[in-house]
Every structure is written in C-alpha cells, then in structure tokens.
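Take a look at the structure below.
What you see is the complex with one protein chain gone and the rest in place.
Letters A, B, C, D and E mark the chains as written, and numbering starts fresh at 1 in each.
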Amino acid sequence: MQAALPSTGLERGSAPSALAVARLMLERDLRLAFRKASQLVQPLAFFAMVTTLFPLAITPELSRLRHIASGVLWAAALLASLLALEFLFRDDAQDGTLEQYALSGRALTGLLSAKTAAHWLLTGLPLALVAPIAAVALGVPGRALPGILASVTLGTVTLSLLGAIGAALTLGVRRAGALLSLLTLPLAIPVLIFGAHATQLAIRGKPYGAPLTLLAALAVFGMTLAPLAAAAAVRINLE
Amino acid sequence: MQAALPSTGLERGSAPSALAVARLMLERDLRLAFRKASQLVQPLAFFAMVTTLFPLAITPELSRLRHIASGVLWAAALLASLLALEFLFRDDAQDGTLEQYALSGRALTGLLSAKTAAHWLLTGLPLALVAPIAAVALGVPGRALPGILASVTLGTVTLSLLGAIGAALTLGVRRAGALLSLLTLPLAIPVLIFGAHATQLAIRGKPYGAPLTLLAALAVFGMTLAPLAAAAAVRINLE
Amino acid sequence: MAWTWFHRLASPPHVYRIAGRLTPWFAWPAAILLIAGLIGGLWLAPPDYQQGDAYRIMYVHAPSAWLSLMVYTVMAVAGGIGLIWRMKVAHAVAAAAAPIGASFTLATLVTGSLWGKPMWGTYWQWDPRLTSELLLFFLYLGYMGLRAAFEDLQRADRVSAVLAVVGVINVPIIHYSVVWWNSLHQGPSVMYLGKPTMPPSMLVPLLIMFLGFTLFFGAVLLMRLRAEVLNRERAARWVSEAIGGVPSGRWVGEEIGA
Amino acid sequence: MMRFLDMGGYYPWVWPAYAVTLGVMGLNIYWAKRLLARARRAAQRRLEMQEES
Amino acid sequence: MSEAMLQGENLHLWRGERHVLRGVGFTVKSGECLQLTGPNGAGKTSLLRTVCGLSFPEGGQIRWRGEDVRRDLPGFHSQMAYLGHEPPLKMELTGRENLHYWVGVRRRYARAELDGAIERVGGQRWSDRPVRTLSAGQKRRVALAGLLLMAVPLWLLDEPTTNLDVEGQRLVGTLIDEHLAAGGLAMAAVHHPLAVSERGLRRLELGGG
Partner (left out) sequence: MSEAMLQGENLHLWRGERHVLRGVGFTVKSGECLQLTGPNGAGKTSLLRTVCGLSFPEGGQIRWRGEDVRRDLPGFHSQMAYLGHEPPLKMELTGRENLHYWVGVRRRYARAELDGAIERVGGQRWSDRPVRTLSAGQKRRVALAGLLLMAVPLWLLDEPTTNLDVEGQRLVGTLIDEHLAAGGLAMAAVHHPLAVSERGLRRLELGGG
C-alpha cells in the first residue's frame, strides 16, 4: 500500500488485521442467520424430512432400512448442504454487498473462508449433530453412532468448501440451483464414497479409521485450495 | 367494470380472454427458461445425479438396488421439483413483475395456473421422461417402465401444484428454501406414498391401477384447489 | 343486524375481557377431571389381560393424540374464518392454538414411542400412522416457522391461515391411516361409540381424560388468546380514537391493569 | 406401593410417558402465562410511546 | 369530466410502530396531476401503494369515480397503472418482450402501437437488447413505454424521472401533459418539480418523516 506517497490526511483509523476481518464476516453471517431464527432449524428439518421419505417410499422394515441407512444419510446431508449453498454468496451479490467487499482492498480469500465457515456452522454442524438421531430412526445400532458423527462432521466440512467453489462459479448465473448441483455433485463424489464407506463400516461394527482418515485429508486439502478457487471465481463473476 | 360510467376515451383496445392471458404467461415462462438452455437440462441432470448417488453410497448390486429403486426415484423427483420451485414466483416477486400482474386487473388464479403449468412442463415432464431410464439403470425390469412413466407423470403434476402453494406462501420470506421444503413435504406425502406404491407394484409385475387412480384423483383435486390457494397467498404476500 | 352483533362480540376488547372471565371455567374443571382421570387410569382400572400395566400409557397417549388432531382442525377452521371475514380474532385463535397443538403432537410421539418399546420391541416404526403423525408435527413446525418468518403480524396471520386450511387434509389421512393401510398401530377402539371394546372400568377414565385434555386446551388457548389479541390491539385503539370516543389509550390501559 | 410404582414391570415406560405429558401441560401453562405478561408489557410500552409523540 | 375521479379520504396507515399516514386526503379530477412532495420518509411511496391497493389502510377510503375501490379492485386496477421505485422488468427479456408480456395481459394492442411507444421514449436502438444490458435510464424508459402502452386513465408514478437525463425528464413532463389533455389523471411522487404545465398541476405536501 503506497505508504511512501503523501497521504491526503483523509485516511483515518488503522486497517484491522486479517483475522479481525474474518471474525467480523463470520459474525455478520451468523447474525443474519439468527435474525430469522426459523432459518436455523430449516436444514435440520429438511434433513429430517428426507430421512422420513425413504421409509415411506421403500419399506418400513427396520432390518431392511438399516442397509440403506448410509446412503440415505449421506444423500440427505449432501442435498441439505447444497440447498443452503445457493444462498451462500447469491444474496450478497444481489444486494451489492459482495461487490463492496471485493472493492474493500482486503483479500477476498479471507472473507470467503469466513463465509464458508459460517455456512458450515449453520448447516454442516447441526447436520452432524442430528445424523445420529436419524440413524437410530433407521434402525442403526447405537455402537455405530460415534463413527457416524465423526464421518458426517468431517464430510460436511468438505461439502461446504466444495459448495463455496460451486456457488462462486455460478454467481453470475441466475437460477443457478440445479447448475450448482451439477457442478458440485461430481466434486462431492469422493466425499460421498469415503463417507458412506465409513458409515457402513461403523454400522457393521468394523473399524472405520481408514476412510475417516481419507475424509480428514479431503477436508484439509479443501481448506487450503477451496478459498483460493472461490475468490478467483468471485472476482471473475463480479467483473 | 364500471361500464356504465363515462369512459375517459383513454381506454383503447379490448381485454384479451382469460385463455389468451394464460397462454401469454405460459409462453413467457417457457421463453425465459429457454433463454438459458442450460436451465432446461438442470432438473434432469440433478435427477440423474441423485440416482447415481445411491448405488455409490449403498451397493452396486442390481438385485438389491431394484428393491430401493422406487424410493430413490420418488425422493429424487420430489427433491428436483422442490429445487426448481423456489424460483417459481420468487424471481417475479423480486423484480416487481409479479406485483404488476397482481395490479393488472386480471384474475391471479389464471396467471398462476399458467405459471404452474410452465413449471411442470419444465421439470415434471422431463423428469417423467427420464425416470424410466434411471429405473433401468437401477436394475428395474423393462415391463415395469410404463407404470413408472405413468405414475411419475401424474405424481409430478400434483407436486408442481403443491409446490405452487408452498412457493406462494413463502414469497415474502427471504431464503425460503428450507421453509418451503418443510411446508411442502408434509403435503406431498400422499403423492409419495401412492406413487411409490404404484412403482413398487409395477416393479413386482403386479397390477398398479388402484394407486394410479388415486394419483390421478390427487392431481385433479390439486388442479382445482391449488391455484385458488396460491392466488390467495400471493395476494396476501404482495399486500 | 346480525352482523353488527357478531362483530361486536368478536371485537378485540370484548374478546379480551370474555376470555379472561372464561379461563377459570375451563381451568378448574380441567384440573379436577385430569386428577380424576389419573387416579382412575393409574389406580382403579385393572391391568389389561394382554398388555399388563403398559396399556396405562393410553390414558395420556390417546388424549394427546386426539388433541394433536383437534387443535389442527381448530386452527384450520379459525384460519378459514379469518381469511373469509377478515376477522382478526379468528387469526388470533389460530396463532394461539398452534404451539399447544405442536406440544401435544410431540407428547403423542414420545408417549407412543415409550409404549412401542414394550409392545413392539422398538421405539420407532415407519408405520403409516406414526409417520403421518410425525409429519403433522413437521406441519405444525412449518406453520409456526412461516408465522415467525413474517414481521408484519397481519400478513403472518393471513399467509399462515392459507397453510392451515390447505394442510387440514392431513387430519383425515392420519385418522384413517390405520384403516387404509394395514398398520401395526391400534385400530380405533373408543371412537366406535356404538360398540365399546373395553370394559367400563378402563373406558370411563379414558373418557374422563379426553374431556380433561380438551378443557385444558380450552383454558390454555384462552390465556394465549388474550395475549394475541393484545398484540393485535393497536389498530382497534386508533379506530376508537378516530371515532372520538373515550381516549382509548387510557381505556386499554385499564384493561391491561385488569 | 412398590407394586404400584413397578407397574407390572413396565415402569421404565409408563412413568416417563406420564412425566412427559404432564411436563408438556406444565410448560403450556408456563408459556401461556409468560406470553400474556409480555404482551401486556409491550402494550404498555406502546401506549407510553403513543403518549410521548 | 370535471367531477372528482380519484379521492382519498382520511387515510391512516401504520407501518410497524409508525403511523405513516395520518388522515391524508386528496382529490384528483380528470385532466389533473397531483404532485406529491415531502422529505424522505414522508410517506409518498406508502400513499401511492395504498391508493393502488398494495397496502391496506387501517382507516379511510379510496374512491374511484365515486365508488370505494375495495368494492371492485380488479375493475379499478384495469383502469390504473403503477410504476414504483424500480422499473418492473425481467432482466433476461428484451425491452420489447418485457412490454409484450407486461401489457399483453391487460389489453390487445397493434404492433404499431408498441413501436410508437418505444419510439416515444427513444428506445428504437436498444429495445431489442436484453434489459440486463441497458443503462439505468434506458430501463426507466422501457417502463415509461409500458405506461403509454397500457392506455389507462389513471397513472400512479413514484419518482418517474429517476435516472433520466435532462431530455428524459422533460419527456416525462410532456407525456403527463398529453395524458392530462386526453382526459387522464396522474399522481406522482417527486423530489424535483415535474415539467408539467401549470394548468393541471395540483400539489400535496406530506409532512416530515
């Protein structure tokens, strides 16, 4: 920042640190979400509903439901994160606030990471906490629950990150709902495979450490790369 | 219309018939959709992806997939229609065009019926056409396909109509995505139960006439009542 | 003529006052009946020859289930009246009823599960009646969520009324689900009044409980109704202001103190 | 008395069921009272605001 | 033609905790334009939305040709046009398509009329481009063309000159003048006085916000 050049004397106040900025964004997104308390319950309700659908449409027998439990849980988690994603950047783009953030002179990566974190706190975390309950309803034995909790927690982190990329890419597109799914789902396949695998192993009472480690690796990988990709996409789409 | 009162001479041109108005709306919505060709493929692609998820997350064995095919198909159809629904009235409400239609002096029921028809043509019909293909992929025998086609066609009509009510109810709400699901899914349960039942009977090679008749009855019931409810909700939300 | 009478009766201050006066008339009988029902159900009624003492859960389960359905019906009817005649009090009734209905739906689900474990060996089954009751719970949540999503009370009233009216189809579905689909759940036992399948010593406490629960609902509804009417009172006050009657600010103040 | 509390061996289900139902009833009463009190306070506040302006 | 066509009587409107309209009344006759002024937040937009039935006043009445508009809202709507703060256009459609679907539900019109309206607002060159690519002033002009094409006696306009260049502001004045001369009537919220001839101009100043 051209500190060497003469200042006009108009620039008062120091710039907050990158961390402070990220905290501010996180706080903003959480406050926006809490302003409508009903919004908070919604990903959960949605998740609960999807879990309800399957027994109705297939079979009410718990012994058979147990077999498809992992598929149902992960499909529901994926769809619930995707549904919420649509709004990750869209609202901010529409009302012009995202443009202002892009023009703030601050690194977009930090801002977007904070937004993604908020998204995970608002959808991924509650999902992870509810998943064990849904699993019980589908006849999964109690000993499998820690594994399910762990794998859904790790998996949703990556899903949120992937979703951030997808949402950033489709910013310029109206009605991006389905296009977003189309972009994000293929990327999400590895998460889905490892996650469902871990869940199935947990349900069968076998060790699920290996797929869990892979899930963790995916999450770390996503955390380093996704914000960069998302920031690039946002910049392009704001042009 | 106070025809008895003196006209100002400003009112030129006759009002088009209710049918012509509905046709105009239908044409408008279809044109808007076709303007972004990618949008057309999206519900389909989404549907295809969801159908792919399950084999990945559960088991690749066709013999077992066949058992859950009806559940997967119907859950995917429901979610795909819901996803598209969010935008049924929202865009028009945001840019002020819906307000103009409400102030046009024409009955909103007709306008909304036309919009719902467009929605079904853009999501329900393609889904019905793709469902048999997805079913084959899930190991369903060929003789079941007519039944699947018929039940998905009838079922999606009702889903679109129910969705119209839900979308109209949540017009005034920001980020209504999940609230919309919460409202629409309980109403959609009968469709889901009868639809999945018909599909299962078709897969097992049994006669599926009875649930199909019920689906048709639901569709007719919906067609008469849903536009009224939706119009009432839209009027209230625009107030 | 009849209409002015009707509207005066339904005017907010009147409803506020009447509701306040009526509350004890519901609350005390409810309390007495509930205590009587508890004694009858837990103590006096003999154990069931099949289910042993587990069947005593029925005395809280069945009345809760009845309330869960009845309250939704009340909401739908009140919502319909409010929509058609633009009656604020009817909307207030619907708004007041929803949380009560939701809580008893939850009670039905929990007591049913607790009963299911000893009877069916599992807390939860994806049986049509159980599932549709769960969906009724979701519908209540959706109704309250929709209400909460609007800032403008008038709009919340009218929009959620449309939902209540549309959603009422679920009530018969739940009620007849045991008949329409073969279900694990108990078929209608008391409802066929012509031919009771239970001995009177079991049946009478159950009927007492039904009445007690219903009166309890009435009492809580009236309390909530007063609050809802107060929250909607602003316009009513200025109407009387415009008429130029008693400075209504003071007048409502007295009401509040009362 | 113990026989009564034991509920023929079904006590782990019968008593929680009754507890939940009575709890729901108690909460209903509590919520209703709180709601009414709040509405009164809000109305009072509105009146005061009215008088000021 | 000179009886009161549009009347508002003792209108009261609440928004949240605010009493926005406190007994507002007005009368507009054929050939008259009521110019609404007042500081920001005075209630101009609220009044216009109340008149066209998008907000329900807690008290008072709106009369069109002597009858309460609530008695026949669709009938009233078919004789009025409302333009709010934002032009009601679909970004994906061209200007011409927007006009077609917007006005088309109200009346049949000849193609020449559409062309005429577009020409009137100076849109020949860009009326076939998606509205998304138009400048703010061009969008406003499309909305004005819709107003002309609707051919209704009552215009309700909320800051119609926003985003328009100097020539465009004059155009709005001329359009209103011609509308009044043809026996129409208008109500317009403005911050800059309208370029309308004094003869038909009435003024209503709303109180502080």
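Quick note on the criterion: a contact is a pair of C-beta atoms (placed from the backbone, for glycine too) under 8 Å apart; a residue touches a chain by one contact, two chains touch by 3 or more.
Here the structure is a predicted model, which means the values were calculated and not measured.
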Study note, to complete from the structure: Contacting the left-out chain: of E:25, E:39, E:66 or E:207, that is E:39
Point to revise | Contact with the hidden chain (one of E:26, E:82, E:101 or E:126) | key: E:126
Point to revise | Where the unshown chain meets chain E, residue by residue | key: 15-16, 38-41, 45, 85, 126, 129, 133-138, 140-141, 159, 162-169, 191-192, 209
Check your understanding: What is the set of chain A residues that contact the non-displayed chain in the whole complex?
Key -> 1-2, 5-6, 8-16, 21, 24-25, 27-28, 31-32, 35-36, 91-92, 95-97, 99-107, 111, 238-239
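Everything that follows uses one rule, which is that only the chains that are shown with their structure count from here on.
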Point to revise | Between chain B and chain D, the fewest steps along chains that touch one another | key: 2
Check your understanding: Taking mean CA positions as centres, which chain lies farthest from chain D?
Key -> E
Point to revise | Selected interface, B-E versus B-C, where C-beta contact pairs are more numerous | key: B-E
Study note, to complete from the structure: Per the C-alpha means, the centres of chain A and chain C lie apart by a whole-Å value of 38
Practice item. Find the geometric centre of each of chain A and chain D from their Cα atoms only, then give the gap between the two centres in Å, rounded to an integer. Key: 37
Point to revise | Residue numbers of chain A (touch at least two other chains) | key: 36, 38, 42, 45, 49, 52, 56, 59, 174
Check your understanding: Which residues belonging to chain E are in contact with no fewer than two other chains?
Key -> 56, 91-92
